[in-house]
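All protein chains but one are shown at their positions in the complex.
Right, subunit A next:
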Amino acid sequence: MKPRPNYFAGAGSIIWLLIVLVPIYVMVTATIQTQQGYASAGPLSLPSSFTLDNFGALVTGGFLTYVWNTVIVTVSVVAIVVLVVPPLSYAVVRSRSRGISLIFRTFLLGLAIPAQAVIVPIFYLISVAGLYDSLIGIILPTAAFCLPICTLILTGSMRDITPELYEAMAMDGATPMRSFFQLVLPLSKSGISTIIVFSALQAWNGFLFPLILTQSASTKVITLGLFDFQSQYGVNIPGLMAAVLLSILPVLFVYLFARRALVQGLMGVGGK
């Protein structure tokens, strides 16, 4: 059956494409222009000047430190998520315990706890623990707030493993530990890649925890760097756009390779 073209939706989709792409076009072209060139040409015009100074200024302005801090935060958050979420999801899917079912419900409720709502006590906790203005202070709460969605995604993926496979393992006298490593983990590879991409994205893009829990330049992450840059040099639009571009390049790069994991994960969450 050949679908008929739908001109109305087609036109709408083109308009939306422009709305998505025009800002990205302006951003990319601004980064290679001088401040004067950009101001005189206007944002939507073709570039009238060319320079790479905007990126050079980011390097000398300490932006690479922010990138490095963000990398540390992201890698640590992913590590924590990958260590604690698979065992929890395995227990949720396989255990008959009421306690675990209660825990799972609590995690689901946790989906709706906005970080803003608990930021004051978290600030208090982190300060009392002596972790204020440290990367660990960002990492711990960020990872904790990744857990509900990642658990939801991974339990969904683990439920696809048929009970017969578990029973076969149990017949052989396998301990939960052996079932976990020999059956569950190998069959959950796609779910695990999805939670890696998810938690990495959340950590890389995180803003509220760094904003509240750090203050010095040495612990600054890239989103805060953008905010600071904007507050201080808001009129240097090419410089600002270069910073924005630098902050999103790694994400776009990952998207090229992990689109499936991300898209399937999101669709799965919505479809359930």
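To be clear about the criterion, a contact is a pair of C-beta atoms (placed from the backbone, for glycine too) under 8 Å apart; a residue touches a chain by one contact, two chains touch by 3 or more; residues count from 1.
Just so it is clear, contacts and distances are computed from a predicted model.
Within the choices "ATP-binding cassette domain-containing protein", "Sugar ABC transporter permease", "N-terminal of MaoC-like dehydratase domain-containing protein" or "Putative tricarboxylic transport membrane protein", the name that UniProt assigns to the complex's undisplayed chain is "Sugar ABC transporter permease". Only one of A:Ile32, A:Val78 or A:Ala91 touches the absent chain when the whole complex is considered: A:Ala91.
By the touch definition given at the top, subunit A reaches the unshown chain through residues 1, 3-4, 6, 9-10, 12-13, 16-17, 19-21, 23-24, 26-27, 30, 38-39, 42-45, 80, 83-85, 87-88, 90-97, 99-101, 103-125, 140-141, 143-145, 147-148, 151-152, 159, 163, 166-167, 169-170, 173-176, 179-180, 201, 204-208, 212, 223-224, 226-227, 229-230, 234-235, 237, 240-241, 243-244, 247-248, 251-252, 255, 259, 263, 266-268, 270-272.
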